[in-house]
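As you look at this complex, bear in mind that one protein chain is not there, while each of the others sits in place.
What follows is chain A.
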Amino acid sequence: MINLTIGEKVWQAVVYFILILLSLICLLPFLYVVAVSVTPESEVLRRGIVIIPETFTFLAYKEVFISHGIGQAYKITLFRTIVGTLLNVFFTVIAAYPLSKKYLPGRSSFLLFIVFTMMFGGGLIPTYLLIRSLGLLNSPWVLIIPTLISAFNLVIIKGFFEQLPAEIEESARVDGASELQSLWRIILPLSLPVLSTISLFYAVGHWNSYFDAIVYINDSNLMPLQVILRNILLNVATQSADSLANSGAVSTFAVQMAAVVVTTVPILIVYPFMQKHFTKGVLLGSVKG
């Protein structure tokens, strides 16, 4: 360790202090949300601000699952996240592969055709009218098909394929492998890091989006988790008549916080596994396509 002067030691202390403070600011809302969701109404009335509850209750969670239809919403969100991500990655990869081949006639025109959509678009209303006329309104597929391929992710994967050494693939082709075989057996195994990063981006995007469902879906049985959470937070009356909140056993506030926890936990569970991929992802995105 380097010998530090007194001034440098003070500076170090200040840096650590600010960083600890910042981390606490990032964490505090999580802790408070969890605390509120499990604290019984009686303890709140008795103690006021509760950060660490003395007694626990899971009534708010029961309420969220029974009268707000979170179970059904979970199914929809899992559907769009799992099926959606698989289709996203599949269609992005099969398009990125030919576009990474400099010898392919028409390649630069196709690329321009795709990249142009990143810079200009028809906007919300024409897109809505298109989806309406395609008969996709009120179908679970409307959460997947309109965002099937992200031009940005396509360009990233294409860029990654391009910088793989051409010799490996050439030798496979000389040995008689078809294009599809070489994509499947040579290119994809070499691209696992970028593929997991892109899958992560797609999956988080699916888990977190809510606006498409608000615009394209009316049927409450097809609403994803985020929309249900939004309704609960905005106090839209969605609960059934026999809800506990009506009987005063559990506060609306606790139910709202329980809904936040239920929606956040899956992200927290996969977060440690995602971590090693996403730092790479940001840097990939910054490399020119």
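Here is the rule we go by: a residue touches a chain if its C-beta (ideal position, glycine included) is under 8 Å from a C-beta of that chain, and two chains touch if they have at least 3 such contacts; residues count from 1.
Quick note on the criterion: contacts and distances are computed from a predicted model.
You can't see one chain of this complex, but its UniProt record names it "Protein LplB", from the set "histidine kinase", "Protein LplB", "Putative aldouronate transport system substrate-binding protein" or "ABC transporter permease".
The chain not shown here is touched by just one of A:Tyr97, A:Phe161 or A:Tyr202, and that residue is A:Tyr97.
The residue from A:Ile6, A:Ile52, A:Met119 or A:Leu192 that touches the chain not shown here is A:Met119.
By the touch rule set out above, chain A reaches the unshown chain at residues 1, 7-8, 11-12, 15-16, 18-20, 22-23, 25-27, 29-30, 32-33, 36, 44, 48-49, 91-92, 94-95, 97-99, 101, 104-105, 110, 113-115, 117-130, 145-146, 148-149, 151-152, 154-155, 178-180, 204, 207-211, 215, 226, 229-230, 233-234, 251, 253, 256-257, 259-260, 263-264, 267-268, 271, 274-275, 278-279, 282-283, 286, 288-289.
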